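Here the complex is missing one protein chain, while the rest keep their positions.
For subunit A:
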Amino acid sequence: MDIDNNIDFKDLWKKQSVSQPDIQDLLARLNKFKKAAMRSLWITNMLLFATSAFIIFIWIYYQPQFVSTKIGIVFTILAMVIYLFVYNKLLAKYKNIEAAQSNQEYLQNLILIKKKQQFLQTKMMSFYFIVLTVGICLYMYEYASRMTFLGAGLTYGITLLWMAFNWFYIRPKQIKKQQEKINVLIEKFEEVNNQLEL
């Protein structure tokens, strides 16, 4: 009985029609894939470079007198650099996950990476916001100090209001959105991983 079914399934299985695409198709796709990877790397780096160049331009062009301004500039750049750096590193890790391990190891690695991503996204996002806020406040100090009291109050007030809006509204929303997506994935991967237990 069992043997009978066995043969039956194997036979059916192999009768599935298969058409092997021309290897040129595959090579074309490979090229496209490589180009896309290069492009995304370029875009990230260009963005980072452009922002830094802009801030350095301000530094040189306006010649800030206060050390607080300079620290502010450094903080702002640092926040962006660190954020992008960590994010890229995680992405690279994810892309380069060892593809030829056993399914079980692979699943466990996927879960691990996703959990790391979950942690990073909350912590990094908060870190980014704090450093950016501090950086901007320091940066503005020199210019605000030349304004009238009202002007300075208004400038700081609006900036801080904007930051508060980001902190209390945009940030939690962003984190929630990302978390939901990741949580669903982690759950699913864990479920699949549990299938491997008898």
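Everything below uses one rule, namely that contacts are C-beta pairs under 8 Å (C-beta built on N, C-alpha and C of every residue); 3 or more make two chains touch, one makes a residue touch a chain; residues count from 1.
As a working rule, contacts and distances are computed from a predicted model.
Enquirer: What is the protein name, per UniProt, of the chain that does not appear here: "RNA polymerase sigma factor", "Succinate dehydrogenase / fumarate reductase cytochrome b subunit", "Aerotolerance regulator N-terminal domain-containing protein" or "Multiple sugar transport system permease protein"?
Expert: "RNA polymerase sigma factor"
Enquirer: Could you tell me which of A:55, A:107 or A:144 touches the chain that is not displayed?
Expert: A:107
Enquirer: In the full complex, which of A:29, A:89 or A:116 touches the chain missing from this view?
Expert: A:29
Enquirer: Sort through A:39, A:115 or A:188 and give me the one touching the missing partner chain.
Expert: Only one of A:39, A:115 or A:188 touches the chain omitted from view, namely A:188.
Enquirer: Just the residue numbers, please: which parts of subunit A touch the chain that's not shown?
Expert: 2, 5-6, 9-10, 12-23, 25-26, 28-30, 33, 99-107, 110, 185, 188-189, 192, 195-196, 198
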